[in-house]
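Scroll down for the structure; my scribbles are underneath it.
As you look at this complex, bear in mind that one protein chain is not there, while each of the others sits in place.
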Amino acid sequence: MSDAHAATGEDVMTIVAARALRDRTLCFVGIGLPSAAANLARRLHAPDLVLIYESGTIGAKPDVLPLSIGDGELAETADTVVSIPEIFAYWLQAGRIDTGFLSGAQIDRFGNLNSTAIGDWRTPRVRLPGAGGAPEIAAHAREVIVVMRHSARAFVEKLDFVTSVGFLDGRDARGRAGLSGAGPTRVITDLGVLEPDADTHELVLTALHPGVTLEAVRDATGWPLRIADPLATTAPVTEREQTALHELRRRTALAHAPKAPS
Amino acid sequence: MSDAHAATGEDVMTIVAARALRDRTLCFVGIGLPSAAANLARRLHAPDLVLIYESGTIGAKPDVLPLSIGDGELAETADTVVSIPEIFAYWLQAGRIDTGFLSGAQIDRFGNLNSTAIGDWRTPRVRLPGAGGAPEIAAHAREVIVVMRHSARAFVEKLDFVTSVGFLDGRDARGRAGLSGAGPTRVITDLGVLEPDADTHELVLTALHPGVTLEAVRDATGWPLRIADPLATTAPVTEREQTALHELRRRTALAHAPKAPS
Amino acid sequence: MTAVLPLREAIAQHIPDGAVVAMEGFTHLIPCAAGHELIRQGRTDLTLLRMTPDIIYDQLIGVGAVRRLIFSWGGNPGVGSLHRFRDAVENGWPRSLELVEHTHGTMAAAYAAGAARQPFATLRSTHSDTAAHNPAIRPLTCPFTGDTLLAVAAHRPDVTVIHAQRADRAGNVQLWGITGVQKEAALAADRVLVTVEEVVGRLEPLPGAVLLPAAIVTAVCPVPGGTHPSYAQGYSQRDNAFYIAWDAISRDRDRFLAWIDRHVRGTNDMAGFLESIAHV
Partner (left out) sequence: MTAVLPLREAIAQHIPDGAVVAMEGFTHLIPCAAGHELIRQGRTDLTLLRMTPDIIYDQLIGVGAVRRLIFSWGGNPGVGSLHRFRDAVENGWPRSLELVEHTHGTMAAAYAAGAARQPFATLRSTHSDTAAHNPAIRPLTCPFTGDTLLAVAAHRPDVTVIHAQRADRAGNVQLWGITGVQKEAALAADRVLVTVEEVVGRLEPLPGAVLLPAAIVTAVCPVPGGTHPSYAQGYSQRDNAFYIAWDAISRDRDRFLAWIDRHVRGTNDMAGFLESIAHV
């Protein structure tokens, strides 16, 4: 791989997330990295991945990455556009989504996420945007992929607010709560990949990205992190993956560049 | 009025029902006489009457009378066509309908209607089509106009089955049941017009159609009928009304005549 | 993903004896060809759902294919009674028919709840006796106002069958005109069979059209004219004369059975059926 195309942490997260998407499945997409990953997967191994954005566009096939969930191109290229109540009731709650992406300001060892507030909800130190559709994705998607940067401020012992549930307090808590989806099956960070233990459902580090040390991951995790044995190394980013991602970003930047005044 | 255009009982019911519809209101229409009355009103005094059929067509403007609730012309001339769940939840239950029409095999003195079964529900002597949307019209329309032929078999002391509620057992029973609409504000028959007493909500004969005797109405009513004092006489059918109705029926017959084989 | 296959195979594969089947269509787009195919294949013990069972359900009931009917209005629209339905309910002929009776409001809400995979829908009570006779409808107290509302158990058919104007080869389905409760009925089912007027390369978007994504469509079966005597807007006209004629055909048990033998069991498919009734 040439130096000009060296993979950043964001690149690796995006590409590893894209790899996790199977062709001909339904993927619920948010703006930012999830959208990049899903659209990258469409250009690589999953041309028939069905993209559903919470704005109601089913089967959107954008040529460049949307800047917002409601970009016109999503509606124009979709198989159909339905209302928000319909997306949430008939598609998400109904359990039709194969894969949902989530992120958050904080995550705990059971994959629960906070995107609401740091500090007390009533008098927060930092007020975050809030739930959006994340709790529905967390509860109802058949599986959830969490994508977030690894840091001790984000990977915390205890959440200030549980916006979106992972495995609650672990073991069979999620099943007992009547949640149909499998929960977060992997957490992809800029350092590695975490997956839930089959019994306890505690997140376990299962892979390190190339060049990342175990110590770096431990330092960036706010709880005593369990490590899989053997611990895998993520397959390196291929030139094809890196080129496809750069090309997608290049076209996106071009399309969204401010127009000259008319 | 010429003999060729002598008004039948059906004509009088249709025309008196049409007169009851105010312009620029929303009318929920069933096939048959209600549809004829509503479309006649559109051609007489209520050109901007909004016709809503339970098939989901809002603002249908058919040129001839539809043969079924789902005729293509209803969809083609409507302002919009919405789904059945939407018509029932967002329009009917929401109380947006000004006037709904109902009929039935049986009616009692409080305007309750049976269109389900004669005899026991499990082992009926005569099985009727059933509820359809009638109970929702009865409960949720702002007012209901009942149109049915007067006979002692139909105007009964006690219903075998209450498909659609009028004033339940009278007085303030309807209000206590939490029903928002005003209930049946008039019952138009081929003999006259009945309206609920303001206190007891028992149906009272308030008008006789021209040429009909009080005795004929009493004979055709299965309970001791209360008579308003003074008792009005329905304004005679005008030539304009009769002509408009005949013209509507003529065009309808022509439009629905079997086509020659192609 | 969606299979495009002949109706006969789709019915054979997906609708066994005893299945719970919704064949929806609100006057428009009634999937009659699929009903005939169930009769030809001798399917029995079916639980059928439909808001407005009409002629095709009268036929299925009349041949004894139906054990239970979940419905809200059973008549021959604009004509009168369904005589086979009445004979089954009033006289148990050819077998007794269990009724689960709704109003249109509760029936539509039950499909919508099924489409959303929640156990029940909530709506305002109409105080109809209909609800009192239906074990799938129960009172529910509003936790905010204390009002009594109705809870209606969700419809979750094994299979929903509908007819649409068009599908593409990927299995996306497009229907327009009066689309009734078909979207909800399809989304409420485990499997969805769709007969269509035609399969096209690309579905041109149309005003008022509903699109069912291929992801929820199990099988698409090309059956031009598959709604007869109903219609498909843009493709066929409603055969009003047939609705009227059905009254006499269905009134008499022997005449009905002879009609079924000749026109349904005696033909192979919708084309054969349409040919056979054209020469009566």
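The letters A, B and C name the chains in turn, as written, and every chain counts its residues from 1.
Quick note on the criterion: a contact is a pair of C-beta atoms (placed from the backbone, for glycine too) under 8 Å apart; a residue touches a chain by one contact, two chains touch by 3 or more.
The shown structure was predicted, so the numbers you read here are calculated from the model rather than taken from an experiment.
Colleague: Touching the absent chain in the whole complex: find that residue among A:Asp11, A:Asp108, A:Glu136 or A:Glu241.
Modeller: Selected residue, touching the omitted chain: A:Glu136.
Colleague: Touching the left-out chain: which of C:Gln13, C:Gln41, C:Gln118 or C:Ser276?
Modeller: Touching the chain that is not displayed is residue C:Gln118.
Colleague: Can you tell me which of A:Gly9, A:Pro124, A:Gly175 or A:Pro236 touches the chain that was removed from the display?
Modeller: Checking each option in A:Gly9, A:Pro124, A:Gly175 or A:Pro236, the one touching the absent chain turns out to be A:Pro124.
Colleague: Which of A:Pro34, A:Gly56, A:Pro196 or A:Gly222 touches the chain that is not shown?
Modeller: A:Gly56
Colleague: Which chain A residues touch the hidden chain?
Modeller: Counting over the whole complex, chain A touches the hidden chain at residues 31-32, 54-57, 67-72, 74-76, 80-81, 83-85, 88-89, 92-93, 116, 121, 123-127, 129-136, 138-140, 161-165, 168, 177-179, 256, 258-259.
Colleague: Suppose we count only contacts with the excluded chain; which residues of chain C make the list?
Modeller: 116-124, 136, 138-140, 142-145, 147, 149, 151, 153, 205-209
Colleague: Mind pulling the chain B residues that touch the left-out chain?
Modeller: Residues 24, 26, 50, 58-59, 79-80, 89-90, 93-96, 180 of chain B touch the chain absent from view.
In this section, only the chains that are shown with their structure count from here on.
Colleague: Which chain's mean C-alpha position is the greatest distance from chain A's?
Modeller: Following the centroid criterion, the farthest chain would be B.
Colleague: Between chain A and chain C, tell me the centre distance in angstrom, where each centre is the average of that chain's C-alpha atoms.
Modeller: One centre to the other, that is 41 Å.
Colleague: Touching at least two other chains at once: which residues of chain A meet that condition?
Modeller: Not one residue in chain A touches at least two other chains.
Colleague: Which residues belonging to chain C are in contact with no fewer than two other chains?
Modeller: 112, 184
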